[in-house]
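First, the structure itself, so that you have it in front of you.
Shown here is a partial selection of chains from the complex, left in place.
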Amino acid sequence: MMSVSNAQAKPSIQICRIMRPDDANIVGNVHGGTILKMIEEAGCIIGTRHCNTQNGDHCVAALARVERTDFLYPMFIGEVAHVSAEITYTSKHSVEVQINVLSENIVTGAKKVTNKATLWYVPFSLQNVSKITEVPPIEYSSSEQEEAGKKRYEAQKLERLETKERNGEILMSVSVPEPYTVAFSQSSLIHLIGPSDCTLHGFVHGGVTMKLMDEVAGIVAARHCKTNIVTASVDAINFHRKIKKGCVITVSGRMTFTSNKSMEIEVFVYADQLVEAEKGKYRAVTAFFTYISLDKDNKPLPVPPLKLEGEEEQKRFDEGKARYLQNKAKRLADKECQQ
Amino acid sequence: MMSVSNAQAKPSIQICRIMRPDDANIVGNVHGGTILKMIEEAGCIIGTRHCNTQNGDHCVAALARVERTDFLYPMFIGEVAHVSAEITYTSKHSVEVQINVLSENIVTGAKKVTNKATLWYVPFSLQNVSKITEVPPIEYSSSEQEEAGKKRYEAQKLERLETKERNGEILMSVSVPEPYTVAFSQSSLIHLIGPSDCTLHGFVHGGVTMKLMDEVAGIVAARHCKTNIVTASVDAINFHRKIKKGCVITVSGRMTFTSNKSMEIEVFVYADQLVEAEKGKYRAVTAFFTYISLDKDNKPLPVPPLKLEGEEEQKRFDEGKARYLQNKAKRLADKECQQ
């Protein structure tokens, strides 16, 4: 047992990583989101570590608030991001973490402070997820320092209370479609094409598009029947136009048909050339996915029937039914052939 | 140089990989999309390799069509997926690849055929992306085999032509909002929470949420000004409710304000409990992101002004302007403090 004593452990940490093509846009600028995610990881490590330094329930520090964060300089692929985090204030139930982000060009040696951030964490018990545990106090180098921390704490507490009310309000105004209708389960996602999504000449791999289509179809199916769902089949898909690097693709799905034990979902892919002025948005791919719902032993469950609204939906349902019956007949014929 | 002769190389390939938690849903069923992506990767490798076996332009095989694909058995985390691909027909400009997918439980030794798929590829020149190159012919073991392949080729060609027309049609019917309006650039994505997005007690890392928020905000900004854009700042974000494993989160962004050289985008995160009956959809987070537009030398570019429609948008614009002026004043004050 080679366990290392951490009696002297200061509440600080540093994490770093090389920025890869997938962390950046096509011009090479690292996404702000990549940096925010690293900042939060550092905060979560130091916060969780600190909150477990005294006896009591084991806990995990959950992010409660991020103060305004500025991005002072762009960061680039191949640079190393250094994120250093330090605990600067603790209240009874929260921890303030201050973070500095530095970009280092390991080839030229240039270093720049790109971000400063302040995060607030609250520790939740691992045994009882709704219980907030107590935070061990830190030592301050001066009473002024402690006083300044307390002021920051009070200010953010006030602001948190305000936004809590605001968020509650808006929740009510969302009009929700009736369960089991097409409108209830229909879903849409957008995906910014990254370098790893593309072939050598900068077009999106067909497999990437199909994976996103299946993802949307799965969300539509899960929203409809609220159980564990799996892909049963995919109809033929034609790729007429290639989708280029730097595009945003929008993938939308809507349910068209339900049988006793299956759901058919139509999926559309639109490609949107963001930067190049030329084209605008165009439909790139369409397909039908069939999903089934499974119980805990992976046996098929009955599917709630789709509630249709209007002629359009009825027409699509009937077309779906025709496809369903045709596939069923074909499967039977194939079986007989094999016998 | 230990290069191995590949004169006798048959046009076939086998790829395999262990299924990881992120390949599956929370119950452990591997997503259909993960398998479709592996199938297409195998097809792309074998197609590209074959199309480069004779002299002429170097090329990459692009997916043109996938025939109907059935998922015969579910696959699980920890199993090994084996994807074997074989070229079964070539026309002058296309390649048919047939693929078998096998799941292997390496612990029990059980193996199952989970999918069979047929893909069609077309080779595009690396020098001139719009040029289709010629496909080297393969040898058939019998003329019946060649004849059967030709029939499959003709059948899919016909169906491709049909869907091409259909897709073209629908393209026209999409009503497009006017450029520079709020409606034009507003965007929304959904994300199914995976295992790697979560903390030890099954809640989403705040950093994961922030990364998705930044992704949507970036798409809104790029749609508005169609240039290279980067995050300049993020206003304070409060996390009032924890988002749980198995949720679908919807992240939406709309532009609220533009100054000469910056754009403010409001981002909303909704969490939607898919499987657990309890809650339904709730607003989890909101925040304001500020983006700037950069030229090739990373110098800020002017931003096209936002076209406002209706009182609501005007009100949000004015509020955005107030935040903008307040931050500007604060930056100036900070600068003076430092001097």
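Letters A and B mark the chains as written, and numbering starts fresh at 1 in each.
Definition applied: contacts are C-beta pairs under 8 Å (C-beta built on N, C-alpha and C of every residue); 3 or more make two chains touch, one makes a residue touch a chain.
Please read all numbers here as calculations on a predicted model, not as lab measurements.
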- Full complex copy number, with 2 in place? 3
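Everything below uses one rule, namely that only the chains that are shown with their structure count from here on.
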- Give, as an integer number of Å, the spacing between the C-alpha centres of chain B and chain A. 13
- Message: With touch defined as at the start, can you tell me which chain B residues reach chain A in the complex?
- Response: 25, 27, 29, 31-34, 36-41, 44, 60, 62-71, 74, 119, 124, 126, 129, 156, 159-160, 163-164, 167, 170-171, 174, 176, 187-192, 199-201, 203, 205-208, 210-216, 218-219, 222-223, 226-228, 230-240, 242, 248, 272, 274-275, 277, 280-283, 286, 289, 294, 298, 327
